[in-house]
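For reference, the structure is listed below as structure tokens.
Removed from the display is one protein chain of the complex; every other protein chain stays in position.
Labels run A, B, C and D following the written order; every chain starts at residue 1.
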């Protein structure tokens, strides 16, 4: 899976492939140092991601292997919201927000 | 899904893979700022897209997950016509045309 | 699908994946202006394409979605011979040959 | 399969696609000389890989063809820990660690 950051949303009233009612977010890919690669993609969200969240993106046929995207015409799906990324001993990303237990 | 803009069409009288009767459009990929990347692709259209439309492109096996492209030899399918793209608070694209309700 | 131009052929006597008897052509990818990208690929031909033909290439699992390539180990298949490409009002490619009706 | 080196881990408490309980590692791709390409990917681990291990990465739908990742929304899976890489007569990589028999 690639890492990305949610930066926006797409609205498409005319669409196909069982996409009705699904949220389409714009995500920019991050490199291993979490720098913005300036390459983005439109994704179906399955985990309630919001703007600024660092997310896990699953592509190809695996993008359809979630309860929400089964039989949906998606080639890139958000399958996780990242809480922590460690490289060696170093925590390079820690998500901090109110609703975490 | 990637974002693209319809710029043309392809006619192929001799074709395989249940493509008979399906419209093949030429679409140029757009980056997140909606600039033309100068890379294009031929796609099966499932939503009645026209020239100039900003569209959602679905690739790989997911390109076949629509009613129209089931069992069709397509690796890139137009699955939505984009009405609105927001990055943060900013609307970077608004589709305006007569036939919208 | 990507656009390509047939430039040659590959002969492989020892092969696997139900490829026996199928023609393998070398195709160079074309960009939207039909310039040669100098990147090429070996493809199974399903439409009787010949050298110089501009063709539609279908990749990934969709490369197997034709009568000829069902269950064949191909990741890129020629699925159409292009007759006409229009960008806006402009015809950028017209195939002209004797055997067209 | 591509070659990579394990450099870290990702924790995501909110996730979809039957990923619960699976370890997600950060792997940087290596080129044929085993140099770090500075491009990384998040992968499901199926072989107990640890930091510093050189691993085999399997992508696309094949990433789901292991006992652990069947029906899991993964597009890149670690499917092997590399012990030895030979280019011609030359051993360019030999894994040496205590728990090898």
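Criterion: a contact is a pair of C-beta atoms (placed from the backbone, for glycine too) under 8 Å apart; a residue touches a chain by one contact, two chains touch by 3 or more.
The structure displayed is predicted, hence computed values, not measured ones.
Student: Among B:40, B:61 or B:74, choose the residue that contacts the chain missing from this document, as touch is defined above.
Tutor: Among B:40, B:61 or B:74, only B:61 touches the chain that is not shown.
Student: For the chain not shown, which residue from D:19, D:42 or D:79 touches it across the whole complex?
Tutor: D:79
Student: Which parts of chain D face the unshown chain closely enough to count as touching?
Tutor: On the side of chain D, residues 1-3, 31-32, 46-48, 56, 58-63, 65-68, 77, 79-88, 92, 100 touch the unshown chain.
Student: Touching the hidden chain in the full complex, which residues of chain C are there? Just list them.
Tutor: Touch set of chain C with respect to the missing chain: 7-19, 24, 26, 28, 38-43, 51, 59-61, 63-64, 71-76.
FYI, only the chains that are shown with their structure count from here on.
Student: Compare the two sides of the chain A and chain D interface and say whether they are made mostly of the same residue numbers, over half shared, or of different ones.
Tutor: Under half shared, hence different.
Student: Touching two or more other chains, which residues of chain A qualify?
Tutor: 59-61, 63
Student: Think of each chain as a node with edges to the chains it touches; is that a line, ring, star, complete or other?
Tutor: Per interface graph, the chains form a line.
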